[in-house]
Structures are given as structure tokens and as C-alpha cells.
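A single protein chain has been removed from this complex, and every other one stays in its place.
Letters are used for the chains, namely A, B, C, D and E, taken in the order the chains are written, and counting of residues starts over at 1 for each.
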Amino acid sequence: MENKREYDLCSLGEVMLRLSPQGNERIERCSTLEKTAGGAELNVCAGVSQLGLRSGIISKVPDNGIGSYVRNQARSTGVSDDYLISDPNPKSRLGVYYYEGAAFPRKPSVIYDRDGSAINTLKVEELPDDLFEKARMFHTSGITLALSDTLRETAIEMMRRFKEAGALISFDVNFRGNLWTGAEAKKCIESILPLVDLFFCSDETARLTFGKSGESRQIMKSFTEEYPICVVASTKRTVHSPKRHSFTSVIYDRGSDTFYEEEPYRDIEVVDRIGSGDAYVAGMLYGYLKYGDCRKALEFGNALSAIKNTIPGDMTTSSREEVEAVIEDHQHGGAGLEMKR
Amino acid sequence: MENKREYDLCSLGEVMLRLSPQGNERIERCSTLEKTAGGAELNVCAGVSQLGLRSGIISKVPDNGIGSYVRNQARSTGVSDDYLISDPNPKSRLGVYYYEGAAFPRKPSVIYDRDGSAINTLKVEELPDDLFEKARMFHTSGITLALSDTLRETAIEMMRRFKEAGALISFDVNFRGNLWTGAEAKKCIESILPLVDLFFCSDETARLTFGKSGESRQIMKSFTEEYPICVVASTKRTVHSPKRHSFTSVIYDRGSDTFYEEEPYRDIEVVDRIGSGDAYVAGMLYGYLKYGDCRKALEFGNALSAIKNTIPGDMTTSSREEVEAVIEDHQHGGAGLEMKR
Amino acid sequence: MENKREYDLCSLGEVMLRLSPQGNERIERCSTLEKTAGGAELNVCAGVSQLGLRSGIISKVPDNGIGSYVRNQARSTGVSDDYLISDPNPKSRLGVYYYEGAAFPRKPSVIYDRDGSAINTLKVEELPDDLFEKARMFHTSGITLALSDTLRETAIEMMRRFKEAGALISFDVNFRGNLWTGAEAKKCIESILPLVDLFFCSDETARLTFGKSGESRQIMKSFTEEYPICVVASTKRTVHSPKRHSFTSVIYDRGSDTFYEEEPYRDIEVVDRIGSGDAYVAGMLYGYLKYGDCRKALEFGNALSAIKNTIPGDMTTSSREEVEAVIEDHQHGGAGLEMKR
Amino acid sequence: MENKREYDLCSLGEVMLRLSPQGNERIERCSTLEKTAGGAELNVCAGVSQLGLRSGIISKVPDNGIGSYVRNQARSTGVSDDYLISDPNPKSRLGVYYYEGAAFPRKPSVIYDRDGSAINTLKVEELPDDLFEKARMFHTSGITLALSDTLRETAIEMMRRFKEAGALISFDVNFRGNLWTGAEAKKCIESILPLVDLFFCSDETARLTFGKSGESRQIMKSFTEEYPICVVASTKRTVHSPKRHSFTSVIYDRGSDTFYEEEPYRDIEVVDRIGSGDAYVAGMLYGYLKYGDCRKALEFGNALSAIKNTIPGDMTTSSREEVEAVIEDHQHGGAGLEMKR
Amino acid sequence: MENKREYDLCSLGEVMLRLSPQGNERIERCSTLEKTAGGAELNVCAGVSQLGLRSGIISKVPDNGIGSYVRNQARSTGVSDDYLISDPNPKSRLGVYYYEGAAFPRKPSVIYDRDGSAINTLKVEELPDDLFEKARMFHTSGITLALSDTLRETAIEMMRRFKEAGALISFDVNFRGNLWTGAEAKKCIESILPLVDLFFCSDETARLTFGKSGESRQIMKSFTEEYPICVVASTKRTVHSPKRHSFTSVIYDRGSDTFYEEEPYRDIEVVDRIGSGDAYVAGMLYGYLKYGDCRKALEFGNALSAIKNTIPGDMTTSSREEVEAVIEDHQHGGAGLEMKR
Partner (left out) sequence: MENKREYDLCSLGEVMLRLSPQGNERIERCSTLEKTAGGAELNVCAGVSQLGLRSGIISKVPDNGIGSYVRNQARSTGVSDDYLISDPNPKSRLGVYYYEGAAFPRKPSVIYDRDGSAINTLKVEELPDDLFEKARMFHTSGITLALSDTLRETAIEMMRRFKEAGALISFDVNFRGNLWTGAEAKKCIESILPLVDLFFCSDETARLTFGKSGESRQIMKSFTEEYPICVVASTKRTVHSPKRHSFTSVIYDRGSDTFYEEEPYRDIEVVDRIGSGDAYVAGMLYGYLKYGDCRKALEFGNALSAIKNTIPGDMTTSSREEVEAVIEDHQHGGAGLEMKR
């Protein structure tokens, strides 16, 4: 299913600076912060790129050291920064978020400081016209639609332009109650679903945001009945405690009218859960783009997400070899050798 | 139940320097130490203050950088240092303790180096006379009574003076076998129980130190029968491993002849258990002072103690909002949203 | 000259989160950041408070962990947070700045991200009426005037109210070209100079911003001729390299028509120069408030500023004893004992 | 069973530099590495020495700062460096390995870079003749035999020389598939088994490498029937996840024809599993050398191995008192006091 | 002078892992190491790329986490890894070096452990044929020629192939006495000088290695008389102490028969001098490639080298704007604003 376009995946979304206390410290008193780059769509790109496909992030960052930092981080994961625009406005800022992990009975917490960040003014015209011919797939998320009116228009226009140029369109609802209401999200997202080929939407979001009801599988299928969506993916996370999760997903393929599922990864030893949803998207899209196979997409998505939970920061670092080894272990009951040496 | 005194709580006790290896390292070989301030009564003050009431620590520290450090730490948690006396003696020292966490089957360990510290010479005359009018409640512990003869006299005299001025007297037995014998503790503590309104004593201590026997609830009640104690609180900790505890408590209210209890916090993911007993006292006293309600006292005590276990250092950092969210989760079976965003 | 008001100094200004690479690392690639609190007026308060007078910061911070952090930091230096308002707006943010030190021939750099921070909406009505009776002196700076229209009005109104209530008014021009133009600054500041008693303005700013010319001393004096200003202070910093500065100042006292000067601190070994100007203001105001003596003000200002350069972060930590020892050394040619032990 | 030789244990093996990411970071991107010394035989020596017996490591390291580092580390654990030869060859190198821990479902991984290290050229003639008279026991492992032809010859010759001089010979198979094949290992090790008194071989290795089959106990016994081996020890590790193991062992004593066993240490909270096999050997040899008792050897071996898992780095730090306390807890169901204070 | 080839610069050389103690610690006892990537040619590429041209590194690294690390680091600086071959040999290793900084009178020291690293087996056939058409310039150094016979052949063949395809050839002698003798170097390098366009050779190396004598300028010119070299650059470093250097250079342009010089950067505050020679090459080649002007080449070379000394690690991080600001300051006597804000 591979073809000759320059990028397997291009993705539009905000790149942020993430700041987190070290170890188990608290934001109210820690004296140092761990600094990483993140953002839902960058995380997806990084995951796809580490697995071996070519990806590029479309975004805008300030023309200062903080902008350079996230650019360097994107590049270090193999993500192209050719469309990571440097904002010449001296007042330009990068969105920041502070993340603090936790242990039971305390919960992780996040403080967003992303208003007025550089990407909010991004327009299609700032990007070269030939961009839209270069990618096999375009991905974005509900976060991007929710950030600003300008960015929403840009995102929707990009979906149209990529679609016209023959790319697949992937969309992750990624509902965030601190950015917009469910009603706003529903209205906006329903307007773009006619463009979407691959749709990521959890069962809870389908019910709360889209007002769906009934059995989970039927809800997934209904999206493909109402819209020309080919594939719907829905993750199932169980949070036993901040340090212990279980995870799996279901994928529905309209073409074959088939639901793909597998046993959950149980008792994942969570080090950092941020970005594990994006890692799922990355693994799933990798499997789909590389093998054109929803079974592969399911396996890579579930495994990459499970692994991401064990790694600090937003982004995965897993090579294809690492993910395949985890998949094999998972299919054989998790046994396998403890460690090769 | 709030009134117009300047402090909701004043507490007398030793402030110490705590030094701990970073991560999982061992004291025998680590090359850096984490430095925090602690001490049972300071921990209680800090907990109460973070929750929103006004507290002050009564103690004595050397007039050097180490003394300034613990003063700064106390202030940063909102605890008043107006009665934290600076010892002009150039030989004055601050007590130090080294704490090393552990993982099963190894146990945490602590090395005390507190002999001859500044507080041991503290006399009532070093404090202003109007102090005793300023607080709604005075709290101290068995550790303070055990440290030196001078300090014991000071502590008992303070209990009298605060009592006379209309404050409630709170006392936590906090038995430490490395400071005195059970017999010494029993004799001394029984002499001050006529002054005590709120009494913290675990079941084990009641049996081993005070020679009580019989059913736990009956033991708690007996203290109120023998002394004019209004409220007795007894904690129940189960140590599954150094990294996994369960915790709850029982409070007996003489006025209503009622025992207050709730389900334990199970499988707490312990990061640092030091100070979790003090956090219980802080939460319990907060609930009592704020709401005049033993049910609230129980809920805040249990939740704050459970949360403290997940935080490094001696002192809590929890705001009232954080504790209330944990209480609500606990009462609804721990489910709730994983994280708001 | 001491009197019975609750605060010796109250100061209005933005409290910020400062983030800096550790060691000599660069913002473009470092993986951790040192986290401290800062802001010109907070730095002044902290300096005055560490020296032994009572100060309070007037500002607004978000009601989240970042807001709590800077509050805790202010308190740890002994600065009162009674007027550090917690902003209930969930979108509220704290201004952030990134500071990177340097070595010759590279220069230090700073990235500000302070637009739209909580303090910009602060109004006088948010503060209690009796605040204005409580302080012997009120201090603010040109930065506060430049941040937003609302804040400017608030600042000017506060100057009026404090003045009416009998407080001295101190003002530091602290010109920042990234906040406003020289012309804007001149117009605004000239409108408030009739309220000012102590005026901090460097020679360069007097020339570039206020259009003064001629000999330096005459420039300083001219301010007192045009406005009812009592004292003008002007710092003289020579930057040999990012790691080596020299520093002194001149103070003009209108009452005695006297210029106070002393030999510069030469070849200061600079660790972190940020906040050394604020430390000068703090030391100078301390000397003035404590001793009512411009000679003392000069000595404390110069010494505290010189010392601040040797300390990481925005804020000083120097006690009166430390500063007095440095002053004594300075007056005796820097000899003295290397270290007492 | 103690006697008057200078060393209770001398051991021949490679000393390596171990480099590991801090916290949960990954080797692909971490910016610092934790640096420790390790190597199977050094780990055994360090364990025995910390418990109170005298041990010495026989090895060769480069004459540079890296060589000095591992020498200093060996000395700090009380291991004699009298036979840790400094290689004058300026091209000499120390073997390095990179270890990265993990959390489920990811696995720990190790990258070896040990080819051509200093020890590979070690010859018997480089050591003083009287060395062989000085030790009660000599220990080495299959790793040493596998590293190079020269070292293999040296190791076998040393076994002969120590044996002749009356020392006990201890050998741990420690099979590593990245160093040699099972067939190579079998051939080589069978040639030295006539010299061996104490033999460490897991059930899995006995089956896969030596081609044994049948019941585990019978396999252990068979080695003593085919060779003049006195004691065979076999460890049983169950890996529930990278952070949770269970561990026990079986020891067969030919003299008394007895199998020694005990309940496993269940749910060990693993911090760093590297060296826990060597800690087993250390504890077992300590028990055997100190008490001449396989029951003691079993208890010390199991406990020291279990404890090692909770400590970062290759080497144990446990004193005899610590191990005895863990053994006592283990024998009483793990209860005991949480922590003494 | 810019043209349309894909890379402005391609460079062949070993990529190494650099490990250094933190702060002022010593390799013999430090417990952590700072981990960075380096290597003369990678440093040159990174410098050129950060300044805004397109560069690619040609090298070979092991297919493991250490190989991925240096790949990620190269990418993060904008250097293309398209020709950074992953060595499938499981025994493949990356060269390591340990660097320890110093303070007077102690000297910095370096321990190399680079024998047998992956690049030593690199052959031209491992690279695609079209590589040679893609670059405007090819750069390598004497280190690459000295490492192994195979690599030397590869390097020389690449110089031929790039030359044939129209690229400029740049060569830095970079003599290292621990890799080969002066006689070996002379013989080998003289054999490739007929291919070289830009030649970097210090005065000292010209004398000691090439047996030149006489006045420095004459020595530089002589290389262009004996070989078809266009430009010769020679650096002048004065080491006052490990923390204070002065630096400048001379460039001779054969075409115009002109020597370019400027005042030294005096009293550079050295943080880390490693890679400052490579930064010189990077800046010089950037100036030459971008502007075709030896004056610009001189200015960029000197400034980038001076700046590099103030930055930890092997690689520069300086943008064109930063370098231009330092050049401007330098040309105006170093004054300028201390810091913009």
C-alpha cells in the first residue's frame, strides 16, 4: 500500500512546551522542571516516524530559543520541520503546559497556558501550495479545531486541500472540555466528518459529545453509515490507579464490515500516561499505512500506546523492532525471555 | 466554630533537617542528599495551614544558614515563624535525621542525630506572654515531652497556660522507643492527660505503652472515662510493603458517645510515608477546627494522610480543594475521571 | 525613623515564573530548567524582608499550582502574601520568562512570555481599603506602568492613595524597551513624578528616555528641581564580561543638597546578574527606612546589589549581618579574613 | 569453618563500567547517564565483603581515569584491589555496558561493548605466585571462560593452582548467549567441572546448555554424580513484570544428600535486577564460608538476592545485620515492624 | 555563490559518544556523566546547519540505542542522517571518549576508546552513487584518514568522487598524535592535497608535521604553491588557562593573493573548549559557501569558534543572528548593550 509521496503522514497541530516536576515532586514547590516538547499531532508524527515512515508536522512556533527547542526535539525524532513555520512576530509565544504525575489516591494534574500561542494565527497561505501533493495521509484532531477560529478555518481548508490532492484524512476527536463545550465540538466536527476517512473516537466521547447511545460496536458502525468514513477506532482504557492502567481498542472497518479486537494489555506499569492516546493513533496509522491492514493497525496501536505509558514525556521512542517484540510477547501471554543477553 | 483568635493552631515541637538519598539510592554511598524540613509538630502546622487555617510553630533553631533554611521552609507553607526563636548561642545546632526509603523486602530506615539540638533548652520565658491568648488550639506530641527535661517542663507549662487562656489542647502520643521507654512515656503522659481535649493514640500504643487491653473501641472510650478528654483518634495502618499501604482511622467523640469510621484507603501507592501520621493529625484538626464535626475530621484526616504518602518529604502540600476531591472519589469508590483537561 | 505601621514597605508589581537552563546549558537544547520566582517589585520586597524589615507584595496570580509556587516562594523570603490576590478566572496565567546566562563573547538573553498575565486586570477595588494605612512606604516601577492600561491606572491610583495616607512613594524607572517606547515612558512617568519621594533613574535612562543632557550630577539634581522629589539614586554598572562586572551608585539628597558616592565594587564575580538592580533598590530603601540616612542607603544598596550578582535566581538571600560584613570589607579594601572558622 | 588465609574469597572476572539512564529515561535520548562499576565476579566479591568476609578481585583495567574509577568503586565496597592489575598499554580499554530498566509491557535491555577489553589478555604470570596460597575459596563464572581464549586458559590454570593450594573452587555457569553458543559452553565447562566444588546452574541452563532432562532435583544431583562437585545451587526466578519478581533457590548438598529449599520471596519490588544473580552467589558463598551450612547459605543467598533487586547498580550494599533482619521477617511471614524509630 | 545542490556540505567522519563528568567533578569518582554526541566532522556539519545551510553527515553507527542516540542528536541540529549508515553487525560499536574539563593549574584530559568502531569498516559501496552529485562541498579531516586503512581508502575515494562531480574539497589536518605519527600523517596527507581546495592547518602542525619553517604567512602561502589549494586557514589560539583563551585566525586566498586577519577574541570565558576548532571550520565554511568571501569566512569562523568555547558539549547551537551580533560587538570593541530587554 506504500506509494511515492514524500511524506507518509503530515499533521497539523499545536506544538507545546511541556514542563513537569522531576520524580514525584509537586509543582507548588519543586525547584527544577523537566522540559520536553509535545502536542497531540506532533506526538502522532513522532510515533510514526520512529517506526520508520516519513512524517512532517505543520505548525507555527516563535522565532526564539523556545521555538528552536521544540523544532530541535521534533527533528530529533525524525519528524520533518519543513512546515514548522517560524513566527517573525516578536510577541509570538509557544503554548506551555505543566504536567504533574501522581500516585493513588492523588490524581495527575495539568495546567494549560496555551492562549494566544503562535499557531492560532496560522493561515493556509503561509504554507507552500505543493505541500498538499506530498502526503499520503493528513491527520489532525479536535484540539486543533477548538483552539481558535482562524486555526479552525485553516484546519478545515487543509483537510479539503489534502483530500482533493488524494490524501487520506485522519481525525481524532480528542475532546477537551477546557477548550470547548460538547455542543460546540459536535457541531464543528460533524461539519468535517464528510471529509474524514479514519476516525478516532472513544465510546465515552461518542455518547457524551455526539449524543450516541446503544451498544458500543453499533455506535462505531453508525459513524460509517452517516458519513463516508472507512475506519473507526475506539480505545478502551481502564485506570486502576495513576500507576496502573489496562488498555485495548476496537477498530471497525467498513469495507469488510469487520470489528478487530484483542485482549487488553493488563496492569501496564504507568510511568507517564500523557501521549499514550496519541501513541495509539500513531501505531494504528503506522499499521494502516504500512500494511493496509486493520489487524496490524490494531496491534501496533495497542502496543505502542501500552509502551508509551512506560516512557517519560509526550513522545514515544519505540522502533518497529521494539513494538513487534512487545506484540509477540502479548500474543504469547506476556511470557518470553526476561531480557536478552 | 471559627473565632477571632489570631491563630487557629499553635504547636510546640522540634523542627529538624531531613536528609534523604535521591531516587532509590542508599545512604552508604549516595553522592547527594535531598534536603527538607520536618518535625512532627511542624508537619501538623503545615498541613493545617495549607488547608487554609492559620497556624504557628513554636520552636528554637540556630542562628545560622541551617536555621534560616527551616524557617524559610516553614514560612513557604504558610506557617507563621513569629514564635520560631533564633538561638543566639553560636554552638546551637539543629537536629538532623537521615531517612532512606525502601522496596520490599528491604525496609525503610532512619538515623536520628538530634541530641543537644536548640529546642532542648527552650523555656516558657523566651516567649511573649500574649502568645497564650492568640490561639484557638495548642498541639504537641510525646516526642516533645521525651526530648529533654527542660523541654518537657516547658511543654507542660505551655499546655497549662494555653488551657487557662481558653484554647483547646491536642496531644499526639507518637511513641518513639528510641527516645524513652514505655514506662517513662506512660508516667509522663498520664500526668498531662487531665489537660488534654483531643487525644491521638494508636491501638498498639494504647496496649503496649498504656497497658490497655480488650476491644479497640473500648480502649479508646476508656481514655475519656479516666480523663476529661473529649475526642480520641486512633489510626489503622496496614503495611503491605514499603510501597503499598492501606490506611484508615477511628474517632470517638465523648459528647455524642459516637464512633466515626470509614472504609480504608486501600493500596495507597507510597512514595514517602514519613509525615503521613502527622498529616492525619493535621487533617483531623482541620476538620475539627473548621467544621466542629468529627465526621469531617475523620474524612480530612484519612484523606490527607493517604495523600501525604504519595508526596516526597515530611510535609503535605494539599489544598482543601485537592483533599475534598480525593474524599469525594473515595466515597464514590475511587472511580471518577482520571484527570481533568 | 521607624514607626508603627504594619509594613515598612508595600510594593505593587508583576510576580513571574523564571525558567533557566542549569549550568551553562542553552535554552534550545537543555532538558531541565531551574524554576524560581521573580519580578522587580517582589525582588525589592524580598531584599528588604531578608534584611529585617516587614514587606508585602501587591499582585495577582492564578489560582493553580503555578500561582501557589510563587506565593510559597514569596512567603519563604518573609514577604507577606496578604495582598497577593488569587485570580479565580480559570484562564488566568502567570507571566513566564526564560533567562539564559552567558560567558564572553556570548551575551545573556531573555525571552519574555508575560502578555495577558493575571496582574494586568488588577484594580484598586480588589484590595482592602485599610491597606493604604498600613505601610510606611510604597514602591513600584516603570514596568508596572507599562504592562497594561488597567494596571497603569491601578498603580497611579495606589500611589495617590498611599501618598494621601502618609506613606513615602518610591519609584524605579526600570525602562524596558520591549514594553513601551521612550516617549510613552516619558509622558507617563512625568505625570506621576509629582507623587514621588524617592526616584531611581540611571544616567543612561535620564538621557535617552527623559531627554536630559549635561553632567550626570546635574541631571540627578534637576529631577528634584522640577518635581517634589527628595532623593534621586542612579546606579553605575560596568560590564567587563557576562561573568565580571563593576558596580556603584550615586545618591542625591535634596534636603542636604548632598551627593553620596563610594568606590565601586570592582570585578564582581557574576553568577547571575538578574535582580541585581532590584537588590540595589532593596538595599537602598532598607538603609533609608532603617536609618533615615542616605550614606547607609548608599552602602546597603551597593553592597546588596554586588552580592546579588553572586547568587542564582532573582532574589537576594542576604541577612543584615552578611551585608554589613561585605560593607566593612569593602571599606577596608576588600582584605579581611578569607573565611571564619 | 573459618581459617587463617588472608582472603576468604578471591574471584577472577571482568570489571566493567556500567552506564544507565536516570529514572525511567531511555538510552536513545537521555542527557545523563548513571555511572557505576560492575561485573559478575566483582559483584560477588562486593557482596561477600559487605557481609564481613575478606575478598579480592583478580582482573585487569586500563591505567587511566576509567580504570581508577572502577578500582575506587571496588575498594569502597571493601574488596581488595591488590590483584586488580593496571594495564600499561595506552590502548587498553575497560568494557562498557549500557543498561536500561523498564516497566511492563516494555522489557529492560542491555547493550554490551566489551570486546577487546583489558582483561582479555590477562595471563597467570602477571600475578604473584603466592596469591594461590592466600584464599580459602576461588570463584569464577562462565562469562570469564567465554570472553577470550587467553582469558579462558588463564581462568582454568587459576582454578588448578588454587585447587592445588587447597582452596575450594566455586563456579557459576551464568550462560550468556551473546558470548558463546550452548555447545561451546557445554564443552568448555564440562572440561573444568572436575575441579569444581560448588556449582551454580539454573534449571533452564542445565536443560538448554547441558542437555539435561527430567525432574529438577534429579538434574541437580546428577552433576554431583558425574563430577566431584559437593554442592549444587539452582535459582528460581519468576518475572511477573520488570518491576515485580519472585525469587527462591534450591541447594543440593552431596555430603548429606539433602535438598535445601524455602518459600520464595514473593512480589519483590524490583528497582534494578542487574546483579541479583551475583548477589545470590555472594550470599550463598558467605553462608557457606561463614557457617559451613547449606541452610545458612540458602537463606543468605535468597535474601541477599531479593534485597539486591531493590537497590540501584550492580552491587549490593547490605550488611550482615540487614540481611539477617530480612531473613527473620521472611521466616515470620514478612510482618514485623514497618520501621524502627 | 549558492547553487541548487541538495546539500551545501557533506562530511565524512566518525560520530562518537562523549561522556563527561558534571560540573567540576573528576572521572575517577563522579557518579553521573553528561552524554552528548560529537566528532570533528559532525561538529562541522552541525555548525553549518545551525547557521542555515544544508549539511549531511556520512558515517556508520551501530544499530542499537547508542547508535540511535547519536543519530537523534545529529538530526536535532538539523544535520541530515540520510547517509548515516546503521551497521547491522551485532558486534558493532560506537567510539566513546571521556572528557574532563579543568581549572588552572590542572589541565583538561581526554580518554579515547574508539578502536574498532563501526565507521572503520565503511566502504564507498555502502553509499548510493548519486550522493556525489548532491553536495556543493565535501569536508573531511586527518582524523578520518588516521582511523583505519579501510576508512582511509574510503575517504580518499570519496574525495575523488566528489571532486569529479564538481564539489569543492575541504580538508582539516587536525593532527592527533595518539592516532598516527607525524611522518605517517605527512605522507598520507601529501598524497591527497592535489584534491584539496580549502585547507585548514595550524602553524604548529605545518612546522611539526609538514616540516615547514620560516614566517607563518609564507608557510600558508607555500601550500598553495605546491598544490592546487585555493584557500588556507590557520587558527591562532592562546591558552591563558583552561578557563581563559584568546583566539583568532589567518586566511590566505590564493586567487587574490590576500591574507585576511582580524583582532583576536581576547579573554574568552571558556566553558568547554572541545569542538571550538571544528566550530571554526564550520563558521569559515559557512562564510565561504554563503558569501564566497574570505573576509566573511574569517569573521564567521573566529566568532563561531569563540562562542563555542562558552557552550557545553562538542557542538555549537548558534544561529546566524547570534553570530552576527557577536561579530558586530567584536568590531565595535566588545561594548554594545549588555542584554536586550
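Convention: contacts are C-beta pairs under 8 Å (C-beta built on N, C-alpha and C of every residue); 3 or more make two chains touch, one makes a residue touch a chain.
Since the model is a prediction, treat every value here as computed from it, not as a measurement.
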Candidates D:32, D:77 or D:302 - the one touching the absent chain: D:77
Chain not shown: contacting residue from E:26, E:217 or E:236: E:26
Contact footprint on chain E, counting only the chain that is left out: 23-26, 28-29, 102-110, 112, 176-178, 237, 239, 241-243, 273
Residues from chain C at the interface with the omitted partner, ascending: 22-23, 76, 265, 267-272, 303, 306-307, 309-312, 317, 322, 325-326, 329-330, 334, 336, 338-341
Hidden partner interface residues of chain D, rising order: 68, 72-73, 75-78, 319
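We take it that only the chains that are shown with their structure count from here on.
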Chain D residues counted as touching two or more neighbouring chains: 22-23, 26, 28-29, 31, 109, 178
